[in-house]
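Take a look at the structure set out below.
Moving on to chain A:
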Amino acid sequence: MRLWRQLLAGAALAVLAATAQAQDISNLPRKETVIIENPEGTIKNPGWFNIWVNGGGGVSTGLQQLAMDTLWYIDPDQGINGAWYNSLAAEKPIYNADFTEMTVKLRKGMFWSDGVEFTADDLVYTVQTQIDHPGMVWSSLLAVSVDSVKATDPYTVVFKLKKPNSRFHALFTVRWNAIWVMPKHVFEKVDDPLKYDFANPVSISAYTLKNYDPQGKWYIWEKRPDWQRTPLGLIGEPGPKYAAYVDGGPPDKKTIAQLKHELDIIHDNTPEGMFTLVDQSKSLATWFKGFPYAHPDPTLPAVIFNTQKAPFDNADVRWALALLIDIKAVDLASYRGAATLSAIGVPPTGVAMPTYQAPMHEWLKSFELDTGKEKIKPYDPMIPTEIADTLRKQPKFKDQIPTDPAAIASQFGYGWWKPDPKAAADLLEKAGFKKVGGEWKLPDGQPFRIRLTVEGDTRSVFTRAGTLIAQQWKQAGIDAKAQPTTNPWQPMQAGDFDAAIAWSVETWGGDADMSFFLDSWHSSFVAKPGDVQPARNWQRWSSPELDKIIEGIRGISFDDPKGVDYGLEYLKLVVKEMPTIPMMSYNVFTSMDTTYWTGYPTFPDDPYTDPVPNWGNSRLMMIKLKPAQP
Partner candidate 1 sequence: MTAYLIFISRRFGQLLLVVFLGISATFFITHMTPVDPVAESITAITNFGKADPEAILLMRKTLTELYGLQGNLFEQYLQFWSRLARGDLGPSLSAFPTPVSQIILRALPWTVGLMISATLISFLLGNTLGALAGYYRNSRLLKLAGLALIGLQPIPYYILAFILLILFGYVWPVLPITGGYEMNADTSFSLTLVLDILRHSILPAMALVMVGAGSWLTGMRALTSNIVTEDYVTFAELGGVGSTRILRSYVVRNALVPQLTGLAMSLGAIFNGTVITEIVFGYPGIGSLLISAVHAGDYSLVLGLASLSIVGVAIAVFLIDILSPLLDPRMKAE
Partner candidate 2 sequence: MPTAVLQTPPAPAAAEPVLVVDRLRAYYRTHAFGLDRDIRAVDDISLTVAPGEVYGIAGESSSGKTTLIKTIVGAIRPPLAVVGGSVRFRFGGEIRDIYALTPAELQTIRWRHLSCILQGSMNVLNPVRQIRHSFQDFAFPHMGLKPAAFWQAVRAHLARLDLDPAVLDSYPHQLSGGMRQRTTIALATVCTPEFIVADEPTTALDVIVQRDVLTMLRDIQRRLGSSFLFVTHDMSVHATVSDRVGIVYAGRLVEEAETPTLFRGALHPYTQHLVASLPRIGDTTRRASLPGRPPSLADPPSGCRFHPRCPLAMDVCREKVPALVEAAPRHRVACFAVSGAPS
């Protein structure tokens, strides 16, 4: 007993000692430090900086945003000097006529943080080393397309390709990430690049590693004194002297941390968390000033069907299920209304809005669907407006909901499918289904059973959407049930699922070229049932028309205006076939605190980049951020 008295006394003392201390979260000068959430959370193998090997080290720990670089960037939004800009490359890629050769001109006077100049040798080494070491991240990508690579002079590299590839440069064009260049002079000294942890990474960008948590919870980067000698430096001088990427913890905790001004940028949050911040923080910046606040990433959450599995191989069934969804309810249940809807197969964001969404909007209004009994016009352009009206009724959002149709379109989307149980029933009957005692039966008499795979707690909004969609299907007489799993990509790769809420469409955002995701939808990549399906055609759907479109795109250069026409063709095709039910943009609730920093990207004032901080592209923020306090 005496012992525990002592222990208690000890604890009490500890509390005193603790409270006596100052409450800084770090000993860095706060005014010169920007603190950013890294969604990777705690890094399992913190000391691993070899980003070319998947060694359990972090990627968006600031490593790819602030220390790595490569030839080109395409910004998901406007960018500072245009969406597509040259980084280590001096100019755009130069292809030969049949796209079997690509020449790259490199910038002069770019230096690694250890003072060695970046030259063509580094690029050649990057490509060759990865081809030679199959375990490396981009090894296979390069191996399958590169025949040979050589430097014709210190600032020119020529790739000879195994087969025509008009999009080869995409490998070196950052959308979230790309193939980062390796420092030859460091790696050539190690005997096995697969086992090398690349401690104290030399940087080719404006920051270098200052310190990191051996427990993997924070990484601190410091502005390079010679930041001018880096591609990022060429765009402008970075504001923050230090940038810390930290493990934010659960949403509620991040929110508290930002209210305490201990976390400048929250990567993503629950809608409620975001609303709480809007409600309580006096120093908040968000992408959309008002509702829905979030940044729409160029990623398209959808109901993805396993089209190799009956009855989901039948377009009528897929359409029926689409018409049984009340998107308004889903939107309110998942994003609490804070989503940008999309009826078509391209994320409603960036250039896609003018190039695809707007023109398709007109086409959809007149689009007709044959239910077997009648022809209906399923498209409802009024839905976003109705959602806006519903939200406007809630006092706390009242004055934040736009009324101008254009604004509504850009924030809530152009439209979606009108719920139509009757048409859905017709379609199911057309597909040979029967309704027995309020229960839909397959043609063979079995109950119509759907397990809708959703991602568990990590993406709660998807879980919410899935649960509600399952419920709506259930109410229509289908044995539907949402099935949360911690990693939906697992069953989707294995083809072990009925339907899932995930995405198989990702675009550049800042560029109209669809090949980024569409190329992988080619029938030649569709795995046999039971085999592993490579990214991204999780629906395992293919059609001759689609193949034609894809091959067409392959045949033209990336900046050929015909690309947009192909894009529109693809969009119309997937509307008819409905291989996935596109729902909305992937809205990321990124919130930024202006207590210490200003100049965050916002729409429409200055949408210069995606604020979502794990994107390689988000490095542009460093240029625009200015201290808020002297």
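In this section, a residue touches a chain if its C-beta (ideal position, glycine included) is under 8 Å from a C-beta of that chain, and two chains touch if they have at least 3 such contacts; residues count from 1.
The candidates were selected such that all candidates are chains of the complex that A comes from, given by their letters.
Predicted, not measured: the structure shown is a model, and the values here were computed from it.
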Okay, in this complex, which of 1 or 2 is up against chain A?
1
Spell out the residues on chain A that touch candidate 1 in their complex, using ranges where they run on.
1, 3-4, 7-8, 11, 14-15, 17-19, 21, 23-28, 41-42, 44-46, 48, 53-57, 134-135, 137, 139-141, 143-145, 170-171, 175-178, 194-195, 197, 210-211, 213-215, 217-218, 220, 244, 246-247, 249-250, 252-253, 256-257, 259-260, 486-487, 489-490, 493-494, 496, 506, 516, 519-520, 522, 525, 532, 534-537
